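The complex appears here minus one protein chain, its other protein chains still in place.
Showing chain A:
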Amino acid sequence: MTDETGTTPSRRALIGWGGAGLALGAAAAGGAAAALGGGADDTETVADSGAAVPFHGAHQAGIATAVQDRLHFAAFDVTTDDRAELIALLKEWTKAAARMTQGHAVGGGAVSDLAEAPPDDTGEALGLKASRLTLTIGFGPTLFTDKKGKDRFGIADRRPEALIDLPAFPGDNLDAARSDGDLCVQACADDPQVAVHAIRNLARIGMGKVAIRWSQLGFGKTSSTTPDAQTPRNMMGFKDGTRNIAGTDTAALDKHVWVSGKAGPAWLAGGSYLVARRIRMHIETWDRTSLKEQEDVFGRDKGEGAPQGRQHERDEPNLKAMLPTAHVRLAHPDSNGGARILRRGYSFTDGTDGLGRLDAGLFFLAYQRDVRDGFVPVQRRLARTDALNEYIQHVGSAIFAVPPGVRDADDWWGRALFS
């Protein structure tokens, strides 16, 4: 980090930044293969530009978009049973999201002309740049059929087959108050205030129709969708997610992330499936684990991040050089019949728990074309044999179908599902 932030950028690099911003936009909007240009500084420099990521496009922004620094993820319960009301809310949310992602305030702004009334926008993002804010919506299984089996919105028959109720995995210790949800919104931005502002305003607009069920703040992205950038470290100090699907690799995205028109319901074509897991790390016990064991658990060295037996971070791993229980070995596509997922997780720390232990870990977010041959088999294998399990626990879980992008100003989140 010090190398990257401490260096004064050259003029050439400065010129490069603007270009990177545009390229990102193109990637988000059309999924076009847009090269990010060389250099490990790209994500950072784009962040500094405060650029806006286009809201409209074939896919929702916030999936293939180069991962921003900060996250506010919120899961909502829909509290109304009225289909028209839900649709009206989705339209209103879309309008607000389109404004906020472009750096504009909601509705009449943060300062209204009437002193006695609260302004439309909550105001904490006033004067801040768009900061590459993306807002990505997902629909949970309970939106289609609620927990009592009721088809509240007349869409039960539109529930995709792949939107399964996730099976119980060994070692799970899931808290219902941090799991599930009828809807989710993932807000990613390079400025935490911008991400929080977005969720807060959507929640406010939604009151009476939806209520926040749980939410999670994240920082320090733990995986990269930009292959030329250094892989960030997780809270255990390791680089994890090096082999992630790149946001620019359209072939891999089409194969592993985007739902095709043939494979799923038509309303979801161009969308994806999202699995969210709150993974608590037993930080204190990890910190007193020997370096050798730490490296064996991951199957990487801690300093460079190279797979065991290799030199560099991105060298092709030699799985056989790792312990059979090593995390990298078990998670690798070669161990899972080629299954690949696009990870977009963030570190979190919510202070300390009642015992003074750091309440920290990984808020795991993964996008994939089908969870049944994406997250599920990989997690099954990990839950059973991963050496890392001694130091982690899955404490929250949710799954969502993520609709395709909002095409233009007349389109809205979920239009194809509700039309």
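One rule holds in what follows: a residue touches a chain if its C-beta (ideal position, glycine included) is under 8 Å from a C-beta of that chain, and two chains touch if they have at least 3 such contacts; residues count from 1.
Here is the rule we use: contacts and distances are computed from a predicted model.
Asker: What does the UniProt entry say the missing chain is called, choosing from "Metallopeptidase TldD-related protein", "Iron uptake system protein EfeO", "Cytochrome c biogenesis protein CcsA" or "Chemotaxis phosphatase CheX-like domain-containing protein"?
Answerer: "Iron uptake system protein EfeO"
Asker: Please identify which residue in A:Gly154, A:Gly208 or A:Gly303 touches the non-displayed chain.
Answerer: A:Gly208
Asker: Tell me which residue among A:Pro118, A:Gly154 or A:Pro324 touches the hidden chain in the full complex.
Answerer: Only one of A:Pro118, A:Gly154 or A:Pro324 touches the chain omitted from view, namely A:Pro118.
Asker: Would you write out the residues of chain A that touch the absent chain, in ascending order?
Answerer: 77, 79, 114, 116-118, 177, 204, 207-209, 211
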